[in-house]
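Removed: one protein chain of the complex. Kept in place: all other protein chains.
Take a look at chain A:
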Amino acid sequence: MAEIVEADNYEGIITRIEHKSRKIESLLKQYKPVEALKTALEGSPPKTKDERCKSANWIVVHRAIMAIKDVDSLFSALDPEYYDILMKYLYRGLSTGDRPTCDQCLRIHEKLTEKAGLGCILRCLADTLNTV
């Protein structure tokens, strides 16, 4: 876990994120927002300390989070393995202070806390190494 990749992998990570972004756009066009969110969360957070890569990945995840309309159906389709990483991105969303983003993140946060419990929040707050 958490092997920090060298800085010259920056290009490779960005290419992968761009590829992911295109896939998400096409899934959103097919009205598959949950599939898009799963794609966005896969391979997240990028295994690097480079803030540029983290930001690029956040933009992609943010796009997928904002496309979620029905939060209940999201959790009937999302597997528990994604809960911890989704929680981390919700807190990143809340830290932006942007009104629509915060509204959306709070809506999902309520349901996610019901589903995954306080332990999920603790895992997100306590992890100082794999930050998103």
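What we mean here is this: a residue touches a chain if its C-beta (ideal position, glycine included) is under 8 Å from a C-beta of that chain, and two chains touch if they have at least 3 such contacts; residues count from 1.
We take it that contacts and distances are computed from a predicted model.
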{"item": "Candidate names \"Elongation factor 1 alpha-like protein\", \"Actin-related protein 2/3 complex subunit\", \"acetyl-CoA C-acyltransferase\" or \"DNA replication complex GINS protein SLD5\"; UniProt protein name, chain not shown", "value": "\"Actin-related protein 2/3 complex subunit\""}
{"item": "Given A:K23, A:K47, A:R63 or A:R123, the one touching the chain that is not displayed", "value": "A:R123"}
{"item": "Contact set of chain A toward the excluded chain (per top definition)", "value": "2, 84, 110, 113-114, 116-120, 122-123, 126-130"}
